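All protein chains of the complex are present and in place, except for one that has been dropped.
== subunit A ==
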Amino acid sequence: MSLLQLECVSKRFGALTVADEISFSVGEGEALGIIGPNGAGKSTLFNLITGNIAADTGTIRFGGADLTRVPPMARCLSGMGRTFQIPQPFEKLTVFENVLVAGSFGAQRSESGAYVRCAGILADTGLLDKANVPAGGLTLLQRKRLELARALATEPRLLLLDEIAGGLTEAECHALVATIRAIHAKGVAVIWIEHVLHALTSIVERLLVLNFGRVIGMGAPADIMASRAVREIYLGIEV
């Protein structure tokens, strides 16, 4: 059975169609990559899935329940964890407190019941030495890690990652991929928007290609990257 299922989901902003009858599904524990040129509607698709933007038409089902009209908070509680493309830390709270908010509210635990898990997540995401620093003082890289840490702390069944590998060095990217692989190996389904293709393809089993709000291809990474349409539109190569 599929964990997440979108059926003909559309969204228009005035004359601009940002999501055009998007249908796809992600199975329990699966990893799906989303690629597409800038402005293709990738982040919008995430916002539709997490409820930050309401769909005009179509249905979004998650874990068998219809969540199309459910607000973001409830979607988080039902098991969706997300990162924002532009990191959104709680700036005056410390890094540990940032993760603790997600670990206690998102995972529906008591505050002290979330301490151990949250400290563990800080260790896993390499933020432990920054635990008591206000999140407003973090660098971009650290902010991106914090996004991941916070999403993990909600104990998601589906993790939505929005361009978290961008701007990292080779070594940092390697470490990040290892972290995400470990999360995925524990049975968490992942949907990952990324421009850093080698990072993406080392994890995901399938790729979905978006262009102008429309799904123009979906399949195994090798097939997708070989397809003519994708090479023309996404890579900008004349074939």
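Definition applied: a contact is a pair of C-beta atoms (placed from the backbone, for glycine too) under 8 Å apart; a residue touches a chain by one contact, two chains touch by 3 or more; residues count from 1.
Heads up, the rule we're going with is that contacts and distances are computed from a predicted model.
J.: Tell me the UniProt protein name of the chain this structure doesn't show, selecting from "Branched-chain amino acid transport system permease protein", "Pyruvate dehydrogenase E1 component subunit alpha", "Cbb3-type cytochrome oxidase assembly protein CcoS" or "Hydrogenase maturation factor".
T.: Going by its UniProt entry, the chain not pictured is "Branched-chain amino acid transport system permease protein".
J.: Just name the one of A:Q5, A:S104, A:T201 or A:S227 that touches the chain not displayed here.
T.: Final answer for the missing-chain contact: A:S104.
J.: Which of these touches the unseen chain: A:L4, A:I183, A:A199 or A:V230?
T.: A:I183
J.: Pick out the residues on subunit A that sit against the missing chain.
T.: Those residues of subunit A that touch the unshown chain are 50, 52, 71-73, 76-77, 81-82, 84, 88-94, 96-98, 100-102, 104-108, 110-112, 115-117, 119-126, 128, 131-132, 145, 150-151, 153-154, 172, 175-176, 178-179, 182-183, 186.
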